[in-house]
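For this view, one protein chain was removed and the others were kept in their places.
== chain A ==
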Amino acid sequence: MRVTALRRMKLLTHNMLTSHVKGVKNGYPLKIEVNEMKIREVDFNPEFISRMIPRLEWKALYEAAQSLDVVGNLSPEVVKDYENDEDFLKEAHRVLMEVEVIKGFLICPESGRKFPIENGIPNMLLNEGEVGDAGPSQSGTSQDDDSMQ
């Protein structure tokens, strides 16, 4: 029997995603509605985590952890001298890399538009009517209406 690895979205990826539904002024951070999630052990690399900290929105990460009930000992703020704080980095690693959302939705904080997470991959495609003028250039081609909730 072949075992298929479950595909998943990490909170590290979620931290970088923004909703660009037409008319939305601030589509970040996306809320997360979880139907299925798991915790998976991933090798801890303190240098990688340390380098990643400045490229993250820590508040969004903390809120995501709260909503998934995985806060544990995650600090609500980035601590001073975090590069040398192994406990801080380990908790950051756990929340960023080991929490995996398999099924659920990312929800635009302003419009409520739900983007499905299918097999662990967020589908951020917009329908034709949702494509706005503001924000980065994007295609207006329509897609399945199934994704519109």
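Convention: contacts are C-beta pairs under 8 Å (C-beta built on N, C-alpha and C of every residue); 3 or more make two chains touch, one makes a residue touch a chain; residues count from 1.
We take it that contacts and distances are computed from a predicted model.
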Review point. Under which of the names "Methyltransferase HEMK2", "RING finger and SPRY domain-containing protein 1", "Vacuolar protein sorting-associated protein" or "Geranylgeranyl transferase type-2 subunit beta" is the non-displayed chain listed in UniProt?
Key: "Methyltransferase HEMK2"
Study note, to complete from the structure: Where chain A meets the left-out chain, the residues are 5, 7, 9-10, 12-13, 15-20, 28, 45, 47-48, 51-52, 55, 57, 118-126, 135-139, 141, 143
